[in-house]
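Worksheet: the structure to be examined is printed underneath.
The complex is shown incomplete by one protein chain, all other protein chains being positioned as in the whole.
By written order: A, B and C. Residues from 1 in each chain.
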Amino acid sequence: MSILLDDSTRVIVQGITGRIGTIQTRWMLAYGTRVVAGVTPGKGGTSVEGVPVFDSVEEAVTRTGANASIFFVPGPAVLDAFLETVDAGVKLIVVIPEHIPVHDMMKMRAYAIEKEVFALGPTTPGILVPGKGKMGIMPGSLFSPGRVGIVSRSGTLSYEFGGILSEIRVGQSTVVGMGADPVVLTNLPDILQLFEDDRDTDGVVIVGEVGGEQEEKAAYFIMEKMTKPVAAYVAGRYAPEGKRMGHAGALIRGSAGTARGKEEALRATGAEILESPIHVARWTRKHNLRS
Amino acid sequence: MSILLDDSTRVIVQGITGRIGTIQTRWMLAYGTRVVAGVTPGKGGTSVEGVPVFDSVEEAVTRTGANASIFFVPGPAVLDAFLETVDAGVKLIVVIPEHIPVHDMMKMRAYAIEKEVFALGPTTPGILVPGKGKMGIMPGSLFSPGRVGIVSRSGTLSYEFGGILSEIRVGQSTVVGMGADPVVLTNLPDILQLFEDDRDTDGVVIVGEVGGEQEEKAAYFIMEKMTKPVAAYVAGRYAPEGKRMGHAGALIRGSAGTARGKEEALRATGAEILESPIHVARWTRKHNLRS
Amino acid sequence: MRLHEFEAMDIFEAMGIPVPRRGVSKTVEEALQVAGKIGYPVMAKAQVLVGGRGLAGGIRSASNQEELKKIAGNLFGSKIKGLVVQKILLTEKVEIARELYAGITVDGYAGKPVMVASTEGGVRIEETAQKAPETVASLHVVPSSTLYPYQARTLLRNFGLSQSLLMAWADVITKLHHTFSRYEAMIAEINPLVILPNKGLLAVDAVLELDDSALFRIKHPLPDQRDRMENGLERKGREIGVTYVDLDGDIGLISSGAGLGMASIDMIGEKMKPANFLETGGGITEQLLYRCMELVMMKRNLRGILINIYGGINPIHEGARGVARYIKEHGVKIPIVAKALGNHQEETWEIFRSAGVHVVTETATEKAVEQLYELVSRKNNACEAG
Partner (left out) sequence: MRLHEFEAMDIFEAMGIPVPRRGVSKTVEEALQVAGKIGYPVMAKAQVLVGGRGLAGGIRSASNQEELKKIAGNLFGSKIKGLVVQKILLTEKVEIARELYAGITVDGYAGKPVMVASTEGGVRIEETAQKAPETVASLHVVPSSTLYPYQARTLLRNFGLSQSLLMAWADVITKLHHTFSRYEAMIAEINPLVILPNKGLLAVDAVLELDDSALFRIKHPLPDQRDRMENGLERKGREIGVTYVDLDGDIGLISSGAGLGMASIDMIGEKMKPANFLETGGGITEQLLYRCMELVMMKRNLRGILINIYGGINPIHEGARGVARYIKEHGVKIPIVAKALGNHQEETWEIFRSAGVHVVTETATEKAVEQLYELVSRKNNACEAG
């Protein structure tokens, strides 16, 4: 099976009437996802791709039994939409957009914890369960069903790993984009815990990158709690200090957050450190990870 | 006995090193109150009137077992001191000062409710249990022990009623100043409830004044819940509309908050409306309220 | 402190709320200049700090220069509900498709800000709430939180608005809350908030009342507080640090405590007429009561003074010395009755008595008022006889 997303997941698309919201709704539906409602304040009563649109999340929940939501709303409007969604009782939220103010993120994260909501992002491709459904923007063609979990700070690198694994016929149980901002809604160890607990995942690929301390904290977790094999790739070996490499979070400050430091911390746990994504193949063979 | 203040109450004086804090500490000790600690940040280690002074409320609580606090700190510093005191676990707080920003009061009240703290004020003379002790600034000489409760929005009018009752040898169980600001930390009905539940109180005098809707809400409460006799006086019959009569709360807006309106609401509950404080004597005779 | 409409509009505008083109004037000439820049027709609105201006003739429309000249000429210097018109706000006159209401105030009993919206603006919201409650919606806001747009939309949800109106109105409400929070207001209100023929919203009125106790920490520029006090005696009261309210009568009052002061006024009012309300708060000193005497004595034709003070937080013996010094320095011919109880009461009585003040030692203020009435009546009779 999978983590986070399953047959009971009924998805709201927020910002469904926007260009990207509409296209991605189409892709999600085509991939088999149960998108049951859209929300755009003031556009209630219309429909997009056959999905009814509501003015508020509360109406969407009441009228369609939705229990999850994915965001395609502009960065500055995300905080407002997030609080509305939590207040409406939705327990799984995926925040796709990038460029969300960090101070907003801190408020959202505190609120999610207080209200016991599982949320991912921002700057995430979302969640994909190969062959089943997705709350996200991952191109479905690159993934295939199987028993390896992927959790990635980088969106496009999760595609790269999905594609490489699929090419060697190693399927994936669930692919989770956790986002790479300085503050994300759920930290890496919490996602690793889900994979550890998932009876349909046999091993996990961690895709990290420079900046922050997610990988370092994950190393503690792996040491203490993980029983399943872990492979880890950390992008940004050549990233210069003090330059943001795209993400606001991908920033090396002095000796903190370097790729080498993260690799060392992870290697010490017994995890397989991948010098290049393509080396994931060797790790799957070593642990006999097949679909 | 009494409400709120009893033999187990161990009082902190905040702002004890100030002029008023020092004088009032002396009066409170003289009246028999167990003042166990003072707090003035940065003055820890000194003592005032024999009471040890601490830098923080937490230290005062830890070192002296204090469980109540009275404030003589400047208005702008009250919010900070209040939050500190609540965080230190103190469950009874009396805020004496006036001129505290209303937006601060709203924050303090929300925090007190969240943390289940009983707090009075601001702009209150505090609590006095005749012959036993006081957390406040009431002149003790005017009060005498007995079985009539007084709850007053006005400080000085609570003295007036205490004095009048004492002159006719009707003692008081507890005298509570609830303060007259637009937002107070505890509303009138909640204090009436305490008197209703107190086995040593036989009747209650409510001293109200123009502005706000405490008396109107109290009328509902009396109608629904009070079994003990109630007398009520409302000051400000001649107060002009739109002029603050001293207190920020004592302000008539249009037809709202007039003395006549409040009197009518209270009269409808069967409470005795006093045209003048001196008429309280008649009410005590009627209900045979003696010490 | 309640701001003038033009001051509130400037603040609303800075906070992003749509307000009309406008300008304020102090003379007819200025009014014509401002109106010329705005373009006719204009609204001329007397800037007096009192409700019901419109019904009292303080809000007028002028379609050309001649009309405005006449209207402004009549308004300047005239009195509206007792207040002299010194400033006129001129605004563009807009066509009104519909009038809404948006306001936020402190709900004292709940201890929270309450945001109120109504599809029926232009009249008193209290009346609308009674007569057509279905047109009014309200929402309590968490005290330490901002108001988020989704909450504003939730507030307006049941009004069945079009998308554009829902979004625009929610935006105004959000910004009104920001204004309320940033300026620590008691009230921030737009009544009416009008819908223009082009569907846009415009705040053609603006009410902003600030919390006097919070003014010290408002970092944004604020108008001069003293301008608000149109009464010289009340202004002087604020300057010396007491609350003074000017009244019509001839019996002066110095009290410590608002409730006691109001009760005193009530009792004086039964047989005499109070000249003022004065309450010192908890800051009595020798000097303060000296100044209170100065202030109370400034009122003409005073016939007597009641001093009604308690020694709780106040050192009343020190206050009594101030009163005695004033009497000694200036001589006071009218009777003064003092009731002063609590800490240091005997010492206080002694000082008062030595200064010729009549001291009442019973608790009930009524006794003091009765004594003052007697003294004043006796004196009057004596004068009439003489």
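What we mean here is this: a residue touches a chain if its C-beta (ideal position, glycine included) is under 8 Å from a C-beta of that chain, and two chains touch if they have at least 3 such contacts.
As the structure is a prediction and not an experimental result, all values here were calculated from the model.
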item: Residue in contact with the excluded chain [from A:63, A:99, A:169 or A:267]; value: A:99
item: Of A:10, A:109 or A:262, the one touching the omitted chain in the full complex; value: A:109
item: Full-complex contact with the absent chain, from A:205, A:239, A:266 or A:289; value: A:239
item: Contact set of chain A toward the excluded chain (per top definition); value: 20, 24, 27, 75-76, 96, 98-107, 109-110, 125, 137-139, 141-142, 152-157, 159-160, 163-164, 166-167, 180-184, 187, 207, 209-210, 212-214, 217, 233, 235-240, 242-250, 254-256, 259, 276-278
item: Touching residues (missing chain, whole complex) on chain B; value: 41-43, 55-58, 77, 79-81, 83-84, 87
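Note that only the chains that are shown with their structure count from here on.
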item: Graph class of chain-chain contacts, one of line, ring, star, complete, other; value: line
item: Computed distance of Cα centres, chain B from chain A, in Å; value: 55
item: In chain A, residues with contacts to at least two other chains; value: none
item: Multi-chain contact residues (two or more partners), chain C; value: none
